[in-house]
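Note that one protein chain of the assembly has been removed; the remaining protein chains are unaltered in position.
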Amino acid sequence: MSTATGTRRVTTAKAMAEGIGLEMQRDPNVFVMGEDVGAYGGIFGSTTDLFGEFGADRVIDTPISETGFIGAGIGAAVEGLRPVVELMFVDFYGVCMDQISNHMAKIHYESGGNVKVPMVLMTATGAGYSDAAQHSQSLWGTFAHLPGMKVVVPSNPYDAKGLMISAIQDDNPVLYMFHKGAQGLVWMEKNPRSIGEVPEESYTVPIGKAAVAREGTDVTIVTLSLSVQHSLDVAEELEGEGISVEIVDLRSLVPLDTETVLESVGKTGRVLVVDEDYKSFGLTGEIAAIIAENDPGMLKKPFRRVAMPDVPIPYARPLEYGVLPTRDKIKAAVKDLMA
Amino acid sequence: MSTATGTRRVTTAKAMAEGIGLEMQRDPNVFVMGEDVGAYGGIFGSTTDLFGEFGADRVIDTPISETGFIGAGIGAAVEGLRPVVELMFVDFYGVCMDQISNHMAKIHYESGGNVKVPMVLMTATGAGYSDAAQHSQSLWGTFAHLPGMKVVVPSNPYDAKGLMISAIQDDNPVLYMFHKGAQGLVWMEKNPRSIGEVPEESYTVPIGKAAVAREGTDVTIVTLSLSVQHSLDVAEELEGEGISVEIVDLRSLVPLDTETVLESVGKTGRVLVVDEDYKSFGLTGEIAAIIAENDPGMLKKPFRRVAMPDVPIPYARPLEYGVLPTRDKIKAAVKDLMA
Amino acid sequence: MGELDRLAMYQQMVRIRQYESRIMQEYHADKSPAWDIGAGLIPGEMHLAAGQEPAAVGVCAHLKKGDAITAPHRPHHFALAHRVDMNKMTAEIYGRTTGLCKGKGGHMHLFDPENHFSCSGIIAQGLPVACGQAMAFQRKGTDHVAVAVTGEGAANQGAFHESLNLAAVWNLPVIFVIEDNDWAISVPKDASTAGASNADRAAGYGMPGVRVEDNDVEAVYEAAGAAIDRARAGDGPSLIEIHTLRLFGHFEGDAQAYRPELETVNERDPIPQYAAALQELGVLSEDQIASIQADADAEVDAAIEFAKSSPEPAPEDALLHVFA
Partner (left out) sequence: MGELDRLAMYQQMVRIRQYESRIMQEYHADKSPAWDIGAGLIPGEMHLAAGQEPAAVGVCAHLKKGDAITAPHRPHHFALAHRVDMNKMTAEIYGRTTGLCKGKGGHMHLFDPENHFSCSGIIAQGLPVACGQAMAFQRKGTDHVAVAVTGEGAANQGAFHESLNLAAVWNLPVIFVIEDNDWAISVPKDASTAGASNADRAAGYGMPGVRVEDNDVEAVYEAAGAAIDRARAGDGPSLIEIHTLRLFGHFEGDAQAYRPELETVNERDPIPQYAAALQELGVLSEDQIASIQADADAEVDAAIEFAKSSPEPAPEDALLHVFA
């Protein structure tokens, strides 16, 4: 077990991989499998350096058979191992969704609590670099809708490491959704917030607790993942214009920290949900429901959302940025709420 | 083309099959495929008598290869045929979701509008007869969240036939989700509303238009599918207790008729969403968002939802009815809204 | 194969048959006059494996405690042959708190971690899970094996291909068992399956594939023994396709109007055939037949009694066990 202390600035990708590595050191039952997680280090860097440290026996490249190897992860977990399995892009869920939603997520319940499935399924999400309709989705709303799996969505290096360690230690299946654009990859445009201070030692970030990423009094932005970074940028800009924005970084969708959301909305009375997932029938609606169930009178202004409109994600940059929840759109929506 | 007129009382299943049959008569490009749609007539009766009328060439039993035959449906549609494909239970979506969400739903958009996919994917939904976690889901929220396919969910025989004909005539992929418990099957407990008057001739019910299934002034129930039948029962009971319930039967989720919802809520100021799909991150939230975006002040009382709690669906009857949106739960929620 | 092995296999087949027959009776008992799938002491879909006993019994005869099975929607015969407790299993089918899964799973979702038994209502999806169990056995350095069972219809599902390939590439101790009962609900094998036999498909993965042509428990026993020994020895996966018989409908309530060979079904029943063979061999007497049947009757009756007298869960228990 690592006993090192101190922090350094690392990327989100590196922080994730470090979290996995620390758990692999601690527990011999932890292993990693997925496509190109070995020598390649994960297409989005989520397993950087693990192959070198732990070898091919614990960092396993798989055939392109997502149903096969996610199912194998479930079987291994049922037998007491603790697999960390990567689905390269969340967009590929459709070739293996039965294993995820009918097996990984349901076995514990179906067994009346007698069988545990301590497994992490990590997957890359998000758009912004013209990867088009089949490689750019967020889809966390899809998974959060389905019972039986925890869903975490970190926005920065510190949370990425701490949530990964929590996820591996959790006795439940945890879907860990990271944003390609927040990984801090050298080959992708990045927000400086994708590199941050991260302790060297092991620590956990609790699953099910949102973070107030920034305090403010006028408007609450409820958001997650890369949109937290954008929202923080916008909040800094708007501070100069005299608008005080509070930002709730949900971090977990299942369980959802409704308390933190309601507390913030109670304070500001104005709420904007920023979501890179599709707008309808997803996260943005759920936040609206939580508020309206509690007390619609909390809202001084109509509820607002800046989300991916209900269109497949287009390829060409002007089209893609036409639908993405950009800083400009977030800013305009906040100003509108203050008008 | 049928020129018969007059109505008779038929089951929802029969009405669906009739809709398909009329379109098959009209257009030789229409054909049906799926598991046990032939001699068996569809496990839930959706293709009753079609095999006898049209033969094995137009009513095709497939291997248990949902990715294979749904993909084949897409390919056939792209080449100008109009397949009606059955996915036996919606719960099996996970073995073929890539074809549905990444291909069927996206090809038209990805092609810049140059390729059309005029296909109907029909599938059985719903619980209530102890079929447990993998055969009882509704999941319409999952599909409505994903762009590119229309989603229709009839609640009665008349709409079942008219929406089927509209779906087959539509140039877009349409997901047609019918409730097993609303089919009027002889071997399942049924609400008398699952048998109803249906014209013999061809007619359409527009996709994207909700119906006010019952007018009322005190409370709006927004709902769909079998829950419409339950809600109508409850409304009749509550009439005696002096509570006037309006029921909006959504019928289509994509496109969603927000106007009819807002109009009704504007009138009553009290809203209950009844949904057999999982509660969180789905339909119930979307309705809340639509209202809160429009004007949270429309709500005189906090928003209410009676939905499947976020648990896999249990087997034993007391457990299953413990989570289902039953008449009792609907009634209690309405009374609560009036308290 | 000794006399005792033969008797034990016969006895196990009779026990399973008695179970399936009694469940059939119980299932229908309180669903009339207006037959309602959701009504009665045993609600929901019910897929019985009568006629397929040789497959389960011939395979499981080689399994020891700690070996795993993933079964499909038609699971009872493999469960019983693999030591799953009959009382707890029955209580689960009756939806009682004493059931294997406290009434949450039901007949298609029986989980017995003690015996590493599970099943699933989604066809072919137990195959990848068995690969993972085998992976765990391999990583732990044991000689345990995992058996993945599926129907011939289900063998046309993508998961079949992915699992066979994965098992072969990783040399996993898995035995893929295909029960070919000629039918997938109403669709006959030749309308759904290209190629003569799934056993032939094994070659494409460099894996031994055997087809057991007749529904004979001893032939299954031989084929399974070789495959299981191979897996235990670290020599990797195998596939066995067993030509068997669906004696009842696909599920209870299935009128089987689509089934031309329905009339001959009883003649093909493997249990009287095996009894006759054992009598011929002088291994089984009429008295033994009667006493084996009587034991089976008593055991099954007791299990049903246990189930019926067990408490039903409370509605609010539905909210438990979502997360550990």
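Quick notes on this one:
Chains here go by letter, A, B and C, matching the order in which they are written, and residues are numbered from 1 within each.
In this text, a contact is a pair of C-beta atoms (placed from the backbone, for glycine too) under 8 Å apart; a residue touches a chain by one contact, two chains touch by 3 or more.
Since the model is a prediction, treat every value here as computed from it, not as a measurement.
Taking every chain of the complex into account, the omitted one touches A, B, C. The chain not shown here is touched by just one of C:Asp67, C:Glu162 or C:Glu218, and that residue is C:Glu162.
Checked against the full complex, the one of B:Leu81, B:Val212 or B:Met298 touching the unshown chain is B:Leu81. Contacts to the hidden chain, counted on subunit A, fall at residues 35-36, 38-40, 43, 61-68, 91-92, 94-95, 128-135, 186-189, 309-312, 314-323. Although one chain is not displayed, subunit B still touches it through residues 31, 62-63, 65, 67-81, 83, 95, 98-99, 102-103, 107-116, 147-148, 150, 171-172.
Interface with the hidden chain, as seen from subunit C, comprises residues 156-162, 164-165, 168-169, 191-196, 198, 200-207.
Heads up, the rule we're going with is that only the chains that are shown with their structure count from here on.
If each chain is reduced to the average of its C-alpha atoms, the one that sits nearest the average of all protein C-alpha atoms is B.
In whole angstrom, the spacing between the mean C-alpha positions of subunit A and subunit B is 31. Note: centroid distance subunit A to subunit C, computed from Cα atoms, is 40 Å. With centres set at the average Cα position, the gap from subunit B to subunit C is 35 Å.
In subunit A, the residues that touch at least two other chains are 67, 95, 98-99, 102, 109-110, 147-148. Taken residue by residue, subunit C touches two or more other chains at 101, 103-105, 109, 120, 122, 125, 158-159, 322, whereas all remaining positions touch fewer.
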